[in-house]
Every structure is written in structure tokens, then in C-alpha cells.
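Note that this complex is displayed minus one protein chain, with the remaining chains in position.
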Amino acid sequence: MSDRKPLFSSSRRQLLKGLGLATLFPAISACTATGTSQASAGRVVVIGGGFGGATAAKYIKRGNPAIDVTLVEPNKTFYTCPFSNLVLAGERTLDSIGHSYDELSQVYGVKVVHALAQDIDPVAKRVSLSDGQTLQYDKLLLSPGIDMRWNAIEGYDEAASALAPHAWKAGPQTLLLRQQLEAMADGDTFIMSVPGNPFRCPPGPYERASLVAHYLKTYKPRSKILILDGKDNFSKQGLFTAGWEAHYGDMIEWVSLSNDGRVVRVDANRKEVETEFGTRHQAAALNVIPPQKAGFIADRAGVTDASGWVPVDPVTFESTQQKDIYVVGDATIASPMPKSGFAANAQGKVAASAIVASFAGISPQDPIWANTCYSLINPDYGISVAAVYRVQENQIISVEGAGGLSASDAPDMIRRSEAAYAVGWYNAISQDTWGTKL
Amino acid sequence: MSRSILPHKHSLHKLLLATFFVGMASIVHADEIPQAQVSLMAGTCANCHGTDGQLAGAIPAIAGRPATVLEAQLLAFKQGLQPNTTVMDRIAKGFTDAELSALADYFANINKD
Partner (left out) sequence: MRSLLLLGFILTMTFSVNASSDWRHFPAVAERLGNQSPTEAGIDLNIPLVIDDGSSVNLKVSFNGSLANEEYLSRLWILADKNPNPDVIDFELSQAIPKVELTTRIRLGESQTVYALAQSNQGNFWLTSKDVRVTVSGCLMGNEEPQADIAMTQPRVALPRNPTPGNAAELRTMINHPMETGFREDGQGGYIPQQLVKSLNVTQAGNPVIDINFHTGTSANPFVAFFTDQFSDLTFTWTDQHGAQVTETR
């Protein structure tokens, strides 16, 4: 491996801008994405325009522009959960975490339909939309995200979430919780209820506590944060705990499952919660992150199992229960890959590649993924956990000896770098997923 | 084009690649890993470095940099020889040297916008 001559002549370099599979179709790739007059190489409907769906739509087009791709997403702007904790802390605007579908439609020629997918007929291969349209597909890709399990905690239903927001889907819920934080008086208590595994973004609740503490420390320094948890340990626990002590003293109190942390009842009107062994806590601002399941359209497609999540083939992310339906992102059972935007984006590319390969009659490649998950203790203090994943014996495994946590004794300079890289990551994944230039 | 250079599982795949690569005498290495797999693997890099590794910011762009430089840096990350590294050491350890070399080639051959 000493010879370093270029793999491709310069005239071919443009081709490398596509997925590798695009290099298999030089004639097709040479067409501009929108100007192609080729017959359709297949019809793909993508449901859900988040990290998984938008990425998949883009990378299918990059892989083979002759594939007809329609993206179904009710919202014209997608607000990301990543960095929404900075919106809660008043460090960012909601607009700054909003993304449009302009690149997908204008650069890649994806048809974007702003409607809600209501039902799927996996036999007739049809999707029916809220606007009355019916879409026919050869391959369906679902990136349905999560739905809340309303009433899994007694008293916590959709109506209650208007009083005690979950803010676990970014947008109006984020602003609602921000208003509650702003309305707190100095010395008041902010309570978070955190579910057991699995749930969207394992370190998310603890980053939220950190950034809310950052806000309170500045504006309401006598206030308290109480985290009531359905677990006995959590992601990056040592790094979070040390960061909390260093920056926020005893402002944040974490109550584990074994110390009666699991919330079993919510009274949203009184902003009161009750735990497993009958302790009641009252909050000035109450954030209930309830147990979750795959977004409802996955149920309609018949791809969920008894757990409420979606089992998939780890090489292609095709459903193990319905042929020609691919599912990516938080809705899937892809552990040890976490339910994160990073993972959804990575899985979107793998499913896109598998779909392009399938239309071409080629076997899919074995995927290798890396994942880096940043959390902010404050806007200048970042920590991370990383992993590399492969498929072995038809299961996703985390490569031993790779990945792991930020060093527990890292100097402040490294924490500052990681905070800057967190922003760099957010900008990059937003560009890669939606084409947003930040 | 010998079998040992491009060990692909499927004949169609082989045929397509062979057709594509005809006349490109410079292919002599780094392709024990199928190109399609390299680009799939490279997709994960875009997560922090932008699509095709082109985005420059707090995290540097990697597209269009010399393959030797990229490979040396990736290997230094993997061996823990790069001071003040935050995360690339943890990631590089999950890839074989051949994979890192193939990724270096891949990004070196992308035009910088």
C-alpha cells in the first residue's frame, strides 16, 4: 500500500461525489439530477423528513438520480431535537435549528409532499396521505421517529403535555417549556421525569438538565433542578456528574430508580408528580419525558413488533416483517446503535445504498458506521461518547477497543474544543441531511 | 484487472466495475475493499465533515487533501500519536489500516468545491 497514485482520473472525479454505487452507473450519473430524461429506475416513497428520511432521500438520488423519490413530511420546517436544549437555555433561537427541504427538491429533484401519511397498504404498495393523495411505491422507506406512549404514566396524555411539556419533539413543545422556565421565580424547582430504556437520545435529558442549569445559574441562581429517573445509571454519567459539580454545585439533584426516582403519576394541572413508592414532588416548571414507541405509521405498515419498535435487517434496514419496507432512525431496534440523529443519518445512507443496489440487482454492502454523540455541560464545555459499529453474524455490534467516552481528566482546553466540535458537528449534519448552510 | 485486486462476490458487480475501470491502469492497490463499500463507509464521515467531506468549520474539510496526508493522519489518530485529539482517536481505532487507507484515497479524490 505504498503507491499513492490517484484511483480515478480527474475526469471521473465528479462521479465520486455520488454514493459508490453511482460509480456503477456512469451514464446515469452524468445526467444532472433534475434534468434527467431517463425513464424512472424505480419509485421510492420516503415518509418522515427528519435526520433519517431526509438523508435517505438525498442519498438515493445521489446513488441513482433516475430513481423517482417522493418525500412525505407534514412540516415545511423541521426542528431538530439536537441543540433544542440550547433553545431552552435561551442560547439559540428556534429558527436556528429549523431546516427546509429546498436542497432536496431543488438540487436533488426529490418530490416533497407536505402532508401526513395516514395509512400504508404493504400488499398493494400504496401510501394514503392526509390531503387525499395516494402514492404508489416499489420501495418504501419509513423514518417515523417516535410517538409518546400516552398514559403509560398515569395522568400523562396529550392534553397534559400542553401543561407539562415533554419537549422531546422540537418545535412548539420546546417553546412551551422555555416559557415555563422563563416564568420560574428565583428559588423555584424545575422537575424532569426521565423514562427507562429504550428512548430517544439517551444522554439528552442530562444535557437538558445541564443547559437549564446554565440558564438558571445566570438568571435564577437559587433555583433547583430535580431529575426523577426510571434508570439506575445513564449515558456519560461520570462526565455529567463531574461537570455538574464543577459548574453548578448542588443545583442539580438526580434521583435514581433505586432511590424511588420512577414517576408513576402526573398531575399536570398542579405540576405535581408521584413516584413508585408514593413520594410527591411539586414543580414550578415540569418536564415529563414519557416512555416512547415507534411513530404510528410504522404500526400502520405492520413493521413494529410486540415491543412497539421495528426489527430490521442490520445490513439493509429492510423490515424483517414486511418486504420492500425499509425503516431507519429512532423507530428501529438497532441497539447497540443509539436512538440519535447521528445514527438515523448513518442508517439513512445504508438503507439508501441498499435500495439503490436492490433496484440494480446488486447485493448490498456490509455497512460500517461511526457514531459521535456530543453533549454540552455549558455552551463552552463539551463531552462526547463515540463508537464504531459493524455487522457480525447478522447483528450490529460495537467494535471493541474503539469508541468510548471523553477522558474524565481532560483539561478545559479539550472541553472547549469538544464544545466547538459539537457546533461543527451540528452544522455538518444539518448540511449533510437538509443542505442547510449554517 | 485481476481477481485478486477486485475480489467481488457477485459477477454482475464485477462486470460493471470491470467495464468502468477498463483503461485505468493506475489501479493497483487500496481496492481490496470494493469501491461501493468504501463510499458507504465514507458516508459516516459526512456526519461531521459534511457531504463528501467538503464542509470546513470548527471541524476541518477533508475533501481534496493529499491521500498520503490523510492516511498518515488517520493512522496517527489510530495509534494515539496525535496530541490534543478529542474524538478521532476513538473512531480511527474501529477501522483497519486498509480501510483507513481506502478512506484517505476516497476523500483525496473528491474535488474541493
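A and B are the chain letters, set down in written order, and residue numbers restart from 1 in every chain.
Note that in this section a residue touches a chain if its C-beta (ideal position, glycine included) is under 8 Å from a C-beta of that chain, and two chains touch if they have at least 3 such contacts.
Note that the structure is predicted; figures quoted are calculated from it, not measured.
Touched by the hidden chain within the whole complex are the displayed chains A. The hidden chain makes contact, of the residues A:Asp188, A:Glu276, A:Asp313 or A:Asp366, with A:Glu276. Of A:Pro172, A:Gly196 or A:Gly249, it is A:Gly196 that touches the chain left out of the display. When you scan A:Pro74, A:Gly109, A:Gly302 or A:Pro379 for touch with the missing chain, the hit is A:Gly302.
Along chain A, the points of touch with the absent chain fall at residues 119, 121-123, 196-198, 201-203, 231-239, 257-260, 276-278, 302, 305-307, 321-322, 333, 335-338, 340, 343, 371, 373, 385, 387, 389, 395, 398, 403-405, 408.
The rule is simple: only the chains that are shown with their structure count from here on.
Averaged C-alpha coordinates give centres for chain A and chain B that are 26 Å from one another. Those residues of chain B that touch chain A in the shared complex are 9-10, 12-13, 16-17, 20, 24, 26-31, 34-52, 55, 57-59, 66-68, 84, 86-87, 90-95, 97-99, 101, 105-106, 108-111. Contacts from chain A toward chain B in the complex involve residues 1-9, 13-14, 16-21, 23-24, 26, 59, 342, 345-346, 349-350, 353, 357, 361-363, 365-370, 372, 384, 386-388, 390, 399, 401-404, 406, 413-414, 417-418, 420-421, 423-425, 427-429, 431-432.
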